[in-house]
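Complex shown without one protein chain; remaining protein chains in place.
As written, the chain order gives the labels A and B, with residue 1 at the start of each chain.
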Amino acid sequence: MAHWAFLIPLVPAATYFVILLFGKRFGERCSYIGIGALGASWVMAAINAYQWIDRREIVRESVEWAQWGSGSIRVGTHVDGLATMMLVVVTSVSLLVHIYSLEYLRGDRRYTHYYAALSLFSASMLMLVIADNTLALLTSWELVGLCSFMLISHWWEDKDNSNAGLKAFITNRVGDVGLIVGIIILYFVAGKTFDIDTINSAALSGTIRHGTLLIAACCLLAAVCSKSGQVPLHIWLPDAMAGPTPVSALIHAATMVVAGVYMVARLYGVFFAGFSIGDGGMNLLALVGGVTMVIGASMAFVQNDIKRVLAYSTISQLGYMVAALGVGAWTGGVFHLFTHAFFKACLFLGAGSLSHACHHTFDMREMGGLRKKMPTTFLTFTIGTLALAGVPPLAGFWSKDEILNGARANDFPIIMVLGFVAAIMTAAYMGRALYLIFFGEYRGHAHPHESPKVMMVPVTILAGLAVVVGLLNAPFADYRFGQWVKFEVEVENLYGAEGAVAEGEAAAAAEGEHAAEGAAAAAEGEHAAEGEAGAEGEAAAEAEGEHAAEGEHVIVHSIAEIKELAPGETVLFEPEEHKFNIGVAGSSVAIGLVGLLIATWIYLLRKAPKNLLLVNPFRALHTLLVQKYYLDKLAVDGIAKGTAGPVADGSYWVNQKIIDGAVNGVGVTTKKYLAPFAYEQLDQFVVDGLYNGLGETTKGLGGAFRKLQNGRIQRYGLWLFFAVAILALVVALLA
Amino acid sequence: MVLNQFLLLSLFLFCTGVYGALVRRNGVLVLMSIELMLNAANLNLVAFSAFYKTEISGQVFALFVIAIAAAEVGVGLAIVLLLYRNLSSADLDRADSMKG
Partner (left out) sequence: MGPENVVFAVIAAAMVFSAIRVVTTRNIVHAALYLVIVLAGIAAQYILLASEFLAWVQVLIYIGAVLVLFLFGIMLTKAPMRGDNDLDNDQRWPAAVASLFLAGVLGTILIDGYGDVEIAEPEKIVRTGDLGRSIFHDWVIPFEVVSMLLLGALIGAIVIARRD
């Protein structure tokens, strides 16, 4: 199946066009086409996962897409453990969301458009995860952004919704520029190639200047910040909840927003070398993730809209993933991505079910006491909450524990502390949401009832997955069992350094005993040998390749060891059995329970002083959180609106108050103090006249400057060409 | 032939285009002036392509510029049309809603 992986995104992509072209004719039936296509993709992804577990063979297929004098671009698919895992996640959640939407969107005015966009999104996301080069990555990255925009503003008749869509799109543009610049830098430094494996190897081989790599990694980090909602570009994600709830579950919780995390995991060589992750201590990637997880969690406290609570929670959990990658806990971060997709989608779909029951409101103040009326929703939501809060043995516990443990083991104490802080906050705000919704008295005006089966079955499946997926990487799952499902073994990672032939031979003897440790190692060796064939010529490389296949793997058990390797060696990253640290695990459980207890104390038992939040210093904190740390204000009012009106007003003000004032002031002052000492004639006609004249001139100049802002494009053009001419003159004189 | 005769002719056309783009009130006329400027740039490219014997890229880029100019005229005229529909004239002076 892995050889035919391109079919997995192709089927939904074809569905998109079918629905788009024949949507009118099919009407509501087009949803079944979408479900059928996703079902086919899911089956293919499942077969692929089975084959991956069976053979553990990284498969690359590519075709030449464009060729010109000095080079060519190939596009293709790259199916390894990471891609396999992502394929399973995306197709599963997408399929369940498709089914859920049958009922949730029934009778919607743009039902067919909804399913078309959902299909296109699935196709782009699937293409993103199997892309083997950065160009295909960029293309699908933009496509998922476009689909996100289309679906957020699905109900665009409401101005808020279309604004939310625009905000998401424009905020993402900021990061996309970073992605493009980063890809261009990597294209040139890695030897004119878009190939992801080659870029990773080049980055790790130490042949690229560290400063260049750092810049490239920072550019890519901007893209991660915008797509994966990291501070300070997270502002679009809560607004994106304006879209239909299944969309929020699929795109803004489970799949699209993890594209940034996925990109880091995929291009990990660049980030690892660029941010010197192996050195421990602190780096920008870990810092961004650490700050995001705390800020996101804190803002979730003050939201009354259940979807916004979940949105900030998503931001915070994405922070965990980024921080995990930042501290070198690669497996932990990717594993958290995996588990988070299921329990967060479960929570979102549960929220959709609540709103379906309560007259389309998401306001928790109008809910309450729904435990009896909606038992299935209550049960699934509780499972999701506990999984998110990190209560064993649910999914979130294992992955979060692994991240915290990784931060400890790789010497990132600050991130570990931030992780614990965010963990206690997570448990507390989720407890708050749970109690506000399901306990106490019902405060709304609708007649809540359990949602239909079509909606509750997907939610239940997701809740079931939220219980079990964590066990896939649990420490007690031994290797035999692990042959099938053990997570960290499946998602192993391989980096090869290029130009290894000379050293490869020398290293072959020394490193020989490490060779062929597993099926993957042998398969990859051949692969590396193929890579060298270009440099050495076909015939020679055949022989050389055999050598290299045996000799050039160095197996490391901790990502931190990579930095000790000499250039020219290939690294097979195979984490050891997940070392279970009882201290970290115990603390994280204890902290989660403490958080839940705090929530219980405040919101269920209502023991806390009623107006706790209105007391200083809580009130200041509360305002700060409600105002989202003023980050939204900064972006929207400060940057976007700031460039429009205030510049004109400001220059007018400066002109009126400061320049005029100053010059008039000088004139007046001079007149006042100079007069006694000067001849009256001189004063009257020269000095006074001069300064008044100056004042008048300035006034006139100010008026003239104000005329600059006359909105007439040709006047602007006049100044533009004057400026160009002067610039040309300056350049000519300097040259 | 001297290289400069082409370059100076191109310069003249460009500056005429600048003048036209700055003073013409009718949107279509402004677009025509912009065509003058683009053609001046093209003449420059081709002249240098002839000057550097082995270099054919100048001509290739002139082709690209022609393609882009065609796109520009298409979009530009669409904008002028929209302007006309909204203000019932193609007069650029009346499109001053960005006034500060």
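A few notes on this one:
One rule holds for everything that comes next: contacts are C-beta pairs under 8 Å (C-beta built on N, C-alpha and C of every residue); 3 or more make two chains touch, one makes a residue touch a chain.
Remember, predicted model here, so these are calculated numbers, not experimental data.
Taking the complete complex into account, the chain left out of view touches A, B. The chain not shown here touches chain B at positions 1-9, 11-20, 22-29, 31-33, 35-36, 39, 42-43, 46-47, 49-51, 53, 56-57, 59-60, 62-64, 66-75, 77-82, 84-85, 89-90, 92-93.
Interface residues of chain A facing the missing partner chain: 66-70, 712, 714-715, 718, 721-722, 724-725, 728-729, 732.
Note that in this section only the chains that are shown with their structure count from here on.
Centroids of chain A and chain B (each the mean of its C-alpha atoms) stand 42 Å apart.
Only residues 18, 21-23, 30, 92-93, 95-100 of chain B touch chain A when the two sit together in their complex.
Those residues of chain A that touch chain B in the shared complex are 645, 647-648, 652, 706, 708-714, 717-718, 721.
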